Each structure stands twice: as C-alpha cells, then as structure tokens.
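The complex appears here without one of its protein chains, the remainder shown in place.
Lettered A, B and C in written order, each chain numbered from 1.
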Amino acid sequence: MREPWDDKPNEECGVFGIYAPEQEVARLTYYALYALQHRGQESAGIAVSDGSTIQVHKGMGLVSEVFSERVLLELNSKGKMAIGHVRYSTTGSSLLANAQPLVVHYQKGMMALAHNGNLTNAAELRDELVKDGAVFQTTVDTEVIVLLIARYYRSSLEDALVKTMLDLQGAYSLVIAADNKIMGVRDPYGVRPLCIGQLEGRYCLASESCALDTIGAEFVRDVLPGEIITIDEDGLHSRQGLPSQKTAVCAFEYIYLARPDSTIDELNVTESRRRMGVELARECPIEADIVIPVPDSGMTAALGYAEESGIPFAQGLLKNRYVGRTFIQPTQEMREVAVRLKLNANAQVIRGKRVIMIDDSIVRGTTSSRIVEMLRKVGAKEVHLLISSPPVLYTCYYGIDTAEREKLIATNMDLEEIRQYVGADSLYYLSDEGVRRALGNLSVCMACFDGNYPAGMPTGAKAKLETCKGKC
Amino acid sequence: MREPWDDKPNEECGVFGIYAPEQEVARLTYYALYALQHRGQESAGIAVSDGSTIQVHKGMGLVSEVFSERVLLELNSKGKMAIGHVRYSTTGSSLLANAQPLVVHYQKGMMALAHNGNLTNAAELRDELVKDGAVFQTTVDTEVIVLLIARYYRSSLEDALVKTMLDLQGAYSLVIAADNKIMGVRDPYGVRPLCIGQLEGRYCLASESCALDTIGAEFVRDVLPGEIITIDEDGLHSRQGLPSQKTAVCAFEYIYLARPDSTIDELNVTESRRRMGVELARECPIEADIVIPVPDSGMTAALGYAEESGIPFAQGLLKNRYVGRTFIQPTQEMREVAVRLKLNANAQVIRGKRVIMIDDSIVRGTTSSRIVEMLRKVGAKEVHLLISSPPVLYTCYYGIDTAEREKLIATNMDLEEIRQYVGADSLYYLSDEGVRRALGNLSVCMACFDGNYPAGMPTGAKAKLETCKGKC
Amino acid sequence: MREPWDDKPNEECGVFGIYAPEQEVARLTYYALYALQHRGQESAGIAVSDGSTIQVHKGMGLVSEVFSERVLLELNSKGKMAIGHVRYSTTGSSLLANAQPLVVHYQKGMMALAHNGNLTNAAELRDELVKDGAVFQTTVDTEVIVLLIARYYRSSLEDALVKTMLDLQGAYSLVIAADNKIMGVRDPYGVRPLCIGQLEGRYCLASESCALDTIGAEFVRDVLPGEIITIDEDGLHSRQGLPSQKTAVCAFEYIYLARPDSTIDELNVTESRRRMGVELARECPIEADIVIPVPDSGMTAALGYAEESGIPFAQGLLKNRYVGRTFIQPTQEMREVAVRLKLNANAQVIRGKRVIMIDDSIVRGTTSSRIVEMLRKVGAKEVHLLISSPPVLYTCYYGIDTAEREKLIATNMDLEEIRQYVGADSLYYLSDEGVRRALGNLSVCMACFDGNYPAGMPTGAKAKLETCKGKC
Partner (left out) sequence: MREPWDDKPNEECGVFGIYAPEQEVARLTYYALYALQHRGQESAGIAVSDGSTIQVHKGMGLVSEVFSERVLLELNSKGKMAIGHVRYSTTGSSLLANAQPLVVHYQKGMMALAHNGNLTNAAELRDELVKDGAVFQTTVDTEVIVLLIARYYRSSLEDALVKTMLDLQGAYSLVIAADNKIMGVRDPYGVRPLCIGQLEGRYCLASESCALDTIGAEFVRDVLPGEIITIDEDGLHSRQGLPSQKTAVCAFEYIYLARPDSTIDELNVTESRRRMGVELARECPIEADIVIPVPDSGMTAALGYAEESGIPFAQGLLKNRYVGRTFIQPTQEMREVAVRLKLNANAQVIRGKRVIMIDDSIVRGTTSSRIVEMLRKVGAKEVHLLISSPPVLYTCYYGIDTAEREKLIATNMDLEEIRQYVGADSLYYLSDEGVRRALGNLSVCMACFDGNYPAGMPTGAKAKLETCKGKC
C-alpha cells in the first residue's frame, strides 16, 4: 500500500451523513466524500435510505472511481437521507467486504453505519458475541458496533446506542442511517472530529468542515464528546449519550491529517500549522538564507517559520502533480529516481544557499534522507531539517496508521543518529509544549508522542508497552 | 475536454529521446514522460529501437495508465534507444490514431518521430503530397513531416531533414529515432523548448530540463534554433539545419506552461514567475492585508508580490488534490459546487481582510468570477485581482490551445467590463514590458498578447485577423 | 438479465467441495466450477481453508472472468481444502454481496458455506432470528443456514447441522468447509443433485458428475436424500442427518438444466433426453420429411424422435457460437434481427419440407413463434412443434427461475391458443407419463408441471395457488 515516498501517517476514515428529502442526497454525499478523500483512498461507499429501505454502493478505489453518474442517479432516486464513508486500510484487510457503510437488516428494519476511529476492546466484544452464537462476516469494528446495537434494541434506537457506547472503548465517530433518521455519535473523548452543518433548513454531519463548505452548507458546531445527534424531519436533536470526558482530540489532525481549510473544535488547521512554524522559529532559530517546505505537507509551517524568522521563503522543491497510484516503480538500480519522480530540487533556487527545510513529521526517515541528498547534489551549502511536531514514538490505537512501532525511526535512534541518518547539518523537532502552544488551550491526544492514551489501550498492547518503557 | 474549472491555456506536447545501449531506455523514457506529463495528458507513447527494428506502444490517457510493467519490459528488451511523447489535443482529433510517436517503414528501414509544436502550412504541404499520390492515415502534422523526410531521403537522413525544414513553417521541436541514431530538431525561431542532457556518457533530449533531473541526467545545453542534434554510438553531433532566426521562445512557457523547476533557454521558470510577481507589485501597488495565490498557478508570482510589497502572503484558497478526470460533474442546480470541489476558501484566513489575489492568466473568466464570489462569501472586505501576464488577445498557432478567439474574454470586453464580470474591486494585468523585464533580455514570442507572429500564420487565419484588427 | 432469446428456465446454483492437501485445491475447484458453469453465470466464488483460516474470492460474472492466475495461486497457497459456487440470480438481488460461498467467523473458528436450492420457510426463519437480535447482511437463504448452525453449535458441527436441518424446509444441497473438514448435505427429498467423487485417494463433492469427470475424479455415488457426508483426513464418513423422504429429484434437471454428460441419481442425462424423444415419437407420430432440433436444447430429443420414427434428422437451424452477454440489442425496428443473431434457418435444408421441430420446453413462447416464422420464410411446407416435456404451469420454489407464473404461456393459453400464438401447424407436449417413462422408475419432483410440491411451499404462495386452482 505504501509508496516508497509515502512516509506519513495515514488517516483511516472519513464519514458524512445528511437528511434532506428535497435534495439529491446521494450526489451531495458524493461531493462531500470528494472533499474528505484525503482521509481515505482505498474504498468508498454511499448508503441511501427512503426511511425504510436502504440501498448501498461500495467499491475499492477513489470516490471518483467507485461512483458513476448512473449509480448516483439510481441511489438518488431511492432516498431522502444518506450516509457515506471513505476508508484507508492497512494491508491485509484491504477488502471490499470491509468497505463501509455497513448495511444490515435488524429488528426495526434496515440500518447503515459508518465509522471513523478504532476500538481498543473490539476483540473482546467480538469474542463475547461469537460465544453467544453470533457470526462475523468482516474484520472491521463497525460490525461489532452494529451487532451490539441490534442486540440492545428494544423500542428505541437511541437507548440501544447508549447501551452500546457503554461497551465501546477507544475512538469512534459514527454516522448512522436508520429508523427514518440520521444519527451522529462522537466518543466521550472526542478523539476523532465530527461536525454539524446546515443546508437550506436541513442538517448534515461531516468528519471535517471542508466537506460542509464544498456542498455549500453552513457550519453549525462540532459534535460534543459523548454526544448523540439525531437529525430527522423535525430538525436537529441532541442527547448526551455518555458524560463527556476530558476532551482529547487528535493532535495529528492539526499537524498533518486534516485538510488545511478545515476548522476542528474551533481551531483552524491552516492557522494551527502556521503557528507551529512560528513556534519552531522561536524554539530553534537558525542563521540561513532560505526557508523551504517539503511540499505539500510542510508548506504552512514553513511560511510561519519564514514570517517569524524573517528568512526568505522559497520554493526549492517541486512536486509532480501527476504522481498516481498505478505508477510503475523504479527498479533497484533506479531507486534514486523514485523520490525524484515525486519531488525535484530546483537547482537555481538552492545552489550556494544555507537551507532550512521544514516538514511536518518523520515516520521512517527514508524519504527525508533522499531529499537532503538531493538538495546537496544541486549545491545546498547547509541543510537544516526542522520538524513541526515531536518524534513519533508510540503506535496510535485510535485509527491512524503510523507504521508499526519497530519501523518508527524515533524508537530506534536518538536525535543525533537520526540527524546522521537523514544527513542534515542539524535536526530539530518541535517540542510537545510547542505543539500545545500552537494549538492554544485545546485539550488534545498526543499519545503517539508521549504514550498517554486517554481512551485506553488494547489489553495485549498495554503489557508490551510497559515492558519496553524507558528504553524507547 | 475542458473541465468547468479549466480556464488555462493547454500545452499540446512534450517529447523525449535517449541513446543509451547500456540502460533500460524504455523505462528511462517512461520516467522522463512522467516528468513531462503536465505538457499533455491525453495520450502517451514510447518507441524503442534496436538500431533497425522499432517497436512502439501508445495509448490514450496518462503515462501511468498507458504503460504497464509488462509493456516496459517488452519494450526494454528491444532496444538501445528510445523516443517518447505526451500529447494534449483539442476535441475531435483526440484519437488513438493521432497518438505519437509515429512509426513508419521508409526506404532506409524504420523511423519513429515525435513532434511538439504546430505547423502553419501543414494543410498546404498535405495537399501537395496527396496530389502526388500519397495517402494520410492521421490528421497530425507529424505525418506530413514523416512523408516529406521519406520523399527527400536519398542517402542521408540529415540531408532529408534539412530539405524538410526548408518546407516547414511554424513551430516544431522534433525527436527522431532512425538509422541507428536519435535526432533532435528545433525550428529556426526556437518557439518550443528542447534541451540536451548527459547520463553516464550517453546523451538524451527533452522538452524541459525537469525531465533530465528526474532521470538523473546532467543538463548540457539547450538545442539552438534551427539546429539538428544527432546522438549515436560516437556521442553528440551538431549541425545547423537552417540559419537561426531571431529567437522567439514562447513567453507562455514561463508564465504558465512549463514546470517551475525547469530552466528554459537559461532562464529558470520559478525565478521568472517570482520576478513577474515583483514587476506586478511595482506596476500596481495596492493597500491590502494579505496576498493570496490562486493555487497552484499563481503561487510563485504571489510570493514575489508579497516579497516586493511587504504585504503578508497567506493561503486563502485550498486546492483539492484528488480532483480527477473522471469526476461526475455537478448538475446545473449545483453549478456552484463545481469550483468549490477544486478550490475552497479558508474563511478564517480571509474574513475581514482586504485581499490581493494573484493568478497567472485569465482565458474565459468564468472560474475567476466564481473564486471572487467565494472570497466575498467568506467575508473578504476587498478583492483585488492581479494577473501576472497581459490579456490574451490572439490565438496561438504554435502549439498551445488558448481556446478559440471568440471565447477569449479579453477580445470581447475591455478592462472595466472584465473587472465587473469577475466582480473584483480592481483588476490589473501585468504589462508587456513587465513580462519582458521579468524575462530579462530573452527574445520571446508574445503573439498571443500582441499579435506579432514571428514564425508566420496560416494563410486563412492571416486574412481573418486583418479584418478584425483594431476592433479587438 | 434475460436476453430476448432466453426463454428457458434458469438453474440457480452449482456447488463443489474437495479435501485434498496434496493437490492444488483452488485450481481443481476452478476447473470443477468451469464444468458447472451452465448452472449459474452471474457470480462465482471459491473459499480455501488450511484447516483453520479460510480465504475467499468472489466476483460477478463467469468463472473465467472472476478468477485470475494470480488469485488462484494466492488461494492455492492457503489451503488443503476448498469449496466453490456458481450462481444465477433473478434481477434485483444480483449483487456481489449475495455471491457465495458465504464465509463467517463463528464459535469454532471460520466456516464457508455454499448452497444450491431454495428454502420455502426462509422468511419465517429470518424473522425469528432478527427478533432475537441477529442482523442480516445479505438476502440469500445461505445466511439463514449459517446463522442457525452458529446458534446451534455446542461441541459438534454435525449435531448443529442436524438441528439446522430440522428447521429447514424446501430444497438444499450444501457444501461446507469448517472445522478442518468438508461437509456435504442433501435435503430429505433430494430435490437438487449432489454426488461424491474420488481423486487419488481423496474425496470431493459436486452438483453434477461432469465436474468429477473434468478434474479426473472417479464417480463414487450420489449423496442420499437427508444424508450428511463428511470428508476429512481419514476419508469419507456418512451420517443420515434426517430420515430420507420419498425421493423427489427435479425432473427439469433431466429435461433441460443438467449437462448432457452428467449422470444424476444413476440416470444419464443424454440417455434420458433421447428417451423423451422416443416417447414423443410414440405419443405423437407425424408424417413429415425431416426432424430438426432447436439447438442446442432440443438436440438429443430430436435424435431420439428421428431414431424411433425413422424420419431423417437434419440441422435446419444454426446457432451462432459467439452470442455473448454484452451484445448490443437490436432496436425496436430491428426486433426480428434479435432471434436471427442467435439462430439462422438453413434455407437449403428446410425449403419445401414438412418439418418436425423438437424443443425441450416453452416458457413464454416468444422465441418459438419467431423460429416458426423463420422456418416458414425459408420455405417450410409444414412446421410441427413438439416439446419433450409437459406445459410449465407452476412456479418452482426449489431453486429454478421459470419466470413468474403470469408470464408462463401455458397458464394463460390452452393448447390450441399456444399453437396459434407460435404459428405451428401442430403442437404437442410430451405427457407427464411420457416423462416418467423416459426417466425409468425414478421418483421425481414434477411440481412445475403438476403443482404437487413434495418439499412444501412458502406460506403465502400456498394460499395464492389455492385461489386460482382450476382456472389455471
């Protein structure tokens, strides 16, 4: 799944839901998923409901590959509400069977559910259900949630949902179409984002506000941690499903994952990235000729660094906009070509300069080392690599694929070793405090940097972490 | 072919050629075409020669779609030299039959030819050949060139090429594989770029230097106007095919078409664009809060404007990186969504600000007007639209698709009318002199701005232009 | 789904299972499904088990379209046993989600199940399970069976299977991979076929013996009605799951559905069809010049008629072997072309002749009428249409799609009306007794002809039938 130049954490999902009988709900969901495409590129799905029957279309690939005009028209004709999902998945479970939304027949009729996040007790819940005679057809957490809701259902879907939330541990933002309404749920820590929009008097839910902008909906507010939102013919209803815990929205959404034009929990992503650049300039001032970003991820922080430091910003690296997924990999002999196909150093900008290069994160370090080498080749006098976040030391259990712990460069090398590995003249990571300052007084999850998991860990994982603590 | 948001001129081709028996020539050509993909996205082709037999693979679509590993291996096994081509084409002639390189059997064996540019006397040449019993299987100029070479061939391919050049009018950069060598030709005005690279003692030719960087070749020099380059077992040979005319390299390559990391005729594209931004700031200083680019095309000029004016640069518009070609178009009712799917205004950056927005050109004006509207909607106090090139008033006959003359906004409206149409508070185009200053003392073709066609015009077109002169 | 010329009942499924650790089980299953392709062309699937983990690959289309060499190699590497399924489905539920085998995680690990047949109480069983908190992800009976097995499972899969069989009504031939073994089940009436083969000391199960022949397995015997077959490391085991009822194997398997080279319940299909032709000649002797079949379905019966009557057999109709599924339908104006694309009358054979044309069945009658017209056009003096089975009057509830009852020509017209509709000089259907004589003393289900449903009917259906009895 990972390209040779892909050395970034991967978001695992994006969700959307809308109740709007007067609108083409499938088409709106399609455009919303388009805006959320950065959150998952491996599969996409839309489920449309007319209040009782639900029709779903799912497929592997990008939103634009999975849906055709014919499919959208077919779906549109079926409904007054819709939910949608885009998914990134780690190798192995990258199957169509695991694509979402998951649609089932249960006691009250049909239900469609889409999930962003990751449960830490999914295995335990699954085992209990199986012991009780249940069967599982997929390997996704979503199926566990759906089976629990179906079993807890007596007369009210909301009540069944609250009971289910009591069982779930970990991170989850859900959208559900069932029982003639759309529902949205955010876990009690609010790890994954979810917000509410309004479009011509009707309501919708989206992982990020950029999806609301795209379909022309007004941003209303973020869903609160532990809150259950219900959208139906009468409008928007709220119920606190579980008491809200100390909010712990994922810091990496701001650092890298979310789209720059989104605003999550009232903090704009572009602004937070710019501030990380500013903090970086304050923590690590360097005498240099130019500040360049690693495009596109280091762009905003580099502008912030340049602004704060007064050192000119320049475009020293150029990204090929046509790099696609079906690209033929260079052979072993041509491995240097691999990075140059995506990024090229502009010799005329770099030659003879002392360069500060800003990136948002380093996961395995291979790409960074090749870029530094590229800059030196075209004549950079010095290369200083500054990262706008702390070293990634711990696995994320809340829905982000950061690569396995053993492959994280920062768990295997200390700062000086990493500097040597990437070949930079100096290397600096923004401090935890720097990130927190940049994010204002927002209460965030920084487990991948500090190992403090607010919403719990899988049982097995906990033991393992304790063993190695201190050494890593 | 044109998407609703596609309001830019389109390059019509990119070419590459390499002689390197020790290398995987098809694979290198593939990567070079990848780097030249911005010059044409409708078809791609690679022809490989073992010195006598030539094998070709062509297809509709992106380089990554047309070639598979299997095809590359098959091609590689066949050769010691290769040429490649990417093509953009206007509607109607967008056929596989027109894809290049064109491969033919002629007196001396096989020949493959790839062409970037446009002949102004192709129709006349074609008519003469047909009268003489020739048949044409395609509608591309390339076939005219190939037939002329075959007819002029006596004992030397170079001589036949010189005779052919005497017949050709207009713009052409050619790469040819024939007679156990690779040849490159640039028309006497040097309208389209073509440069020479060196890779482990062997030579190659490319439309832009970024292709050389990508495959790890050293830039040697640009091919001179009217020069014929021959690359064979003995290295690089030069012959002045026709006397060089006053150079007239296309100004639009610098303004928009070429990749920012390329250097054409010794001027770096990023640097030239930055200088256009600087010139814009000098010609049109405005009191404002932020300078924002229309991504990606206005990026570098906006940085130049911000640098020269001291007004902060900001990312006020965000581009969706996943907008693909197979995208389902919004319906008439959702037309506003069309632009927002590609570009979204970041309200938190824009709200309450006086905004200078920089773009490189306006062709039809529809996209500009929607972006301005979008900025106002999220609270921009003022929007000033500054264009880093003069108004496009004339059709290009040298290989760029600028849309038909009647559809060019600047031929139909004066400056104030355009300002009202796009809805900006003010509108300014960089002057011809400003462009020339930014391009240093380079002698360029600016026919699309000033109507002076250095390499001639088609007969019919000339008459038409004279009729309307003064009014437009 | 139905082509204009498709006027035959459609089989709904074919199944196969094999336990053979020394063999490439996925590849053998692939070839077996190839041989069973006539039983279902809409989806295909293979599930492979290594004794604990099961991997499955399913897709829409023909076996040759669904599987690639890469997929087979991947599956092969996973297992020592496999089951496979081909499926025909009626419009509407023709979804990938409904493709089989169905693979689930249950208490004892993983289980894959493939089903041929149709339950008459599936809706009731489904309702009960849903009331008890279960959810359904598909609309196929198979999911009901799997959930029952999982719920009944205590310590033995066989016991759970027996309990499940007690709940099931209707027709079912199942193959199951679970618990380190392959199991096969046939309902107590033996409506759908299932037989046992032996290959190099290992055992397999198949819907028809032609699949055994194809992979080189020896035919062992048919599975008995109500019998549970288990195949594991120790060989073949049998247990009578439910007491066998009066056997009622489907007569239509012999008349049309099964492959001519298969032998089902000890009666060869080709032989049974030949005998139907013989019976037809005895029941309905006609003075004529030639006997021609409607290819391919009337072939064998026509040979039998010719043999018994002494009238020469001739090939008066020619079938186009390239008629595919993606064929572009003729427009309304060209509707006559539709049948001629598939069948063409050989004028030189037909002209001036009194023709006996033999077909195996008429469902809606449209195709028959066009063929008769075609024969007259090329000069047939008389056309006598003889059908080697009785009129189809009743819907099949046991897994065959005979078209809806209202569309069956024989429920709407009497014999003389049908004769006029198809335009034949005379029309004759083989009698029920004729079919029974041709099938020897085999006890068969002839519900579609006589309305006697040995394995029960769906509750709703029963009422409906009673209402209309006598009139139809």
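FYI, a contact is a pair of C-beta atoms (placed from the backbone, for glycine too) under 8 Å apart; a residue touches a chain by one contact, two chains touch by 3 or more.
Computed from a predicted model, the values in this text were never measured in an experiment.
Under the touch definition stated at the start, the shown chains contacted by the missing one in the entire complex are B, C. Among C:287, C:336, C:404 or C:450, only C:336 touches the chain left out of the display. Of C:215, C:358, C:380 or C:444, it is C:215 that touches the chain left out of the display. In the complete complex, the hidden chain is touched by one of C:235, C:285 or C:312, namely C:312.
Only one of C:74, C:124, C:261 or C:425 touches the absent chain when the whole complex is considered: C:261.
If you put the missing chain back, the residues of chain C touching it would be 24, 27, 30-31, 34-35, 37-38, 41, 62-65, 67-69, 72, 210, 213-216, 259-261, 263, 268, 270-271, 296, 299-300, 303, 307, 312-315, 318, 320-324, 326-328, 330-331, 334, 336-337, 340-341, 344-349.
One chain is missing from the display, and on chain B it is touched by residues 96, 102-107, 111, 126, 130-131, 133-137, 146-147, 150-151, 153.
Note that only the chains that are shown with their structure count from here on.
Per-pair tallies of C-beta contacts place A-B first.
Chain A and chain C, compared by their mean Cα positions, are separated by 49 Å. Taking the mean of the C-alpha atoms as each chain's centre, chain B and chain C sit 61 Å apart. Per-chain Cα centroids separate chain A from chain B by 36 Å.
Across the assembly, chain B contributes no residue that touches 2 or more other chains.
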